[in-house]
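Pasting a structure here, questions to come.
With one protein chain removed, the remaining protein chains of the complex are shown where they sit.
What follows is chain A.
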Amino acid sequence: MANQKHRILMVSDFFYPNFGGVENHIYYLSQCLLKLGHKVVVVTHAYGNRSGVRYMTGGLKVYYIPWRPFIMQNTLPTLYGTLPIIRTILIREKISLVHGHQAFSTLCHETLMHARTMGYKVVFTDHSLYGFADIGSIHMNKVLQFTLADVSQAICVSHTSKENTVLRSGVPPEKVFVIPNAVDTTMFKPASERPGGSEIVIVVISRLVFRKGADLLVEVIPEVCDLFPNVRFVIGGDGPKRVRLEEMREKHSLQDRVEMLGAVPHSHVRSVLISGHIFLNSSLTEAFCIAILEAASCGLLTVSTRVGGVPEVLPEDMAVLAKPDPGDMVQAIRKAISLLPKIDPQVMHERMRKLYDWRDVAKRTEIVYDRAMKCPNQSLLERLSRYLTCGAWAGKLFCLVMIIDYLFCCLLQLWQPAEDIDEVPDVAGWNRQEGDDFRSFSEN
């Protein structure tokens, strides 16, 4: 049973050419699953003129379905609009399991709903944290509850994220697995020689927005520069808060000590990281934080705010954590600077290689897939009863949505029977390439 090969459809609004934690996760997970002998197909929406079917490294097939994103890279929620094309892809690719990513991807929610209607097993990965107080979160949580009411298994990227997801959606905790992100340690190697001299460079790479704590940086940087005359900052990233940082730089005349690089393309992140000694993360909320992994893999000592899943990411001796408060952050940086002589980037890198590996992530995800496939098949009525428990009004609404989806699906079956849809022949030998080289992310 353990060697059962799956045919997996990964679905999310977020995929290459966009960059971020989710995109990385899907790409590396797919590559490793291909290596394990599974078939993986990715579905996302069209990016600019990138529409249709593309192949990526290792024969990873990507469907860019011709739906335009309308806000923050999300497709317009239409509930049923994507059913015909998703149904065709599912049948054409002879998919056995659907894996959706990210709670605010509308395409993911819609596809999971259609897949459940058509009787597929579905797995959902949640990559983010949400509060419970504001109106946006309340609505998002209801949508998540709808999707998770009927998934076979769910995955979260950290234990904090699991707690959050269980609270938000009310799924039983034993259905939720914790499988963290990983880092491609071959891509983030430390420099052969550490930047020398008495100067200490602190690197910040993040989008300069409120949630990433750009305002904390504005308070912390002048204080640190004042305390340590040999410290220099390198800030990579762009965003609405960039103006505030530049104002701060001018107000304290730190132009020669704070370098602002603007947006850093992902392929250049390593070269920025290896120019520094300490990596500073000031996020106010974070489910996992891949940036810390990348920095640690490059041999940098991390100073971070203690928020969300961050304390779970690194062993205590590899990172200095602080409260999200300027005074405490400065203390943490002071501690990090005193620890710095004891840090050997090469040793750090070797440790990271043992701690995080995408192949390990893929193997653990494989177990979740096996579990999902063992879940019993359920009739529409059994599934509707699950939706009914979601709330007095929402439950009935969810049931109605599912019933219409089912009818729509029956109609499509009459109009275009599954037997009439061509199946794609499997191209053998794609995944026979040797070596661990899955670096060519942007070759396509």
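The rule is short, and it goes like this: contacts are C-beta pairs under 8 Å (C-beta built on N, C-alpha and C of every residue); 3 or more make two chains touch, one makes a residue touch a chain; residues count from 1.
Assume contacts and distances are computed from a predicted model.
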**Report entry** Per UniProt record, name of the chain withheld from view ["Large ribosomal subunit protein uL5m", "Ras-related protein Rab-8A-like isoform X1", "Phosphatidylinositol N-acetylglucosaminyltransferase subunit C" or "WD repeat-containing protein 74"]
**Finding:** "Phosphatidylinositol N-acetylglucosaminyltransferase subunit C"
Query - Option touching the unshown chain, where A:115, A:129 or A:320 are the choices - result: A:129
Query raised in the report: Who touches the missing chain here, A:227, A:367 or A:380?
Result: A:367
Query - Contact with the hidden chain (one of A:284, A:373, A:399 or A:424) - result: A:284
Report summary line: The one residue from A:42, A:108, A:149 or A:179 touching the chain left out of view is A:179
Report summary line: Had the left-out chain been drawn, it would touch chain A at residues 129-133, 153, 157-161, 163-164, 166-167, 173-180, 211, 213, 215-216, 219, 244, 284-285, 287-288, 305, 307-309, 312-315, 324-326, 354-357, 360, 364, 367-368
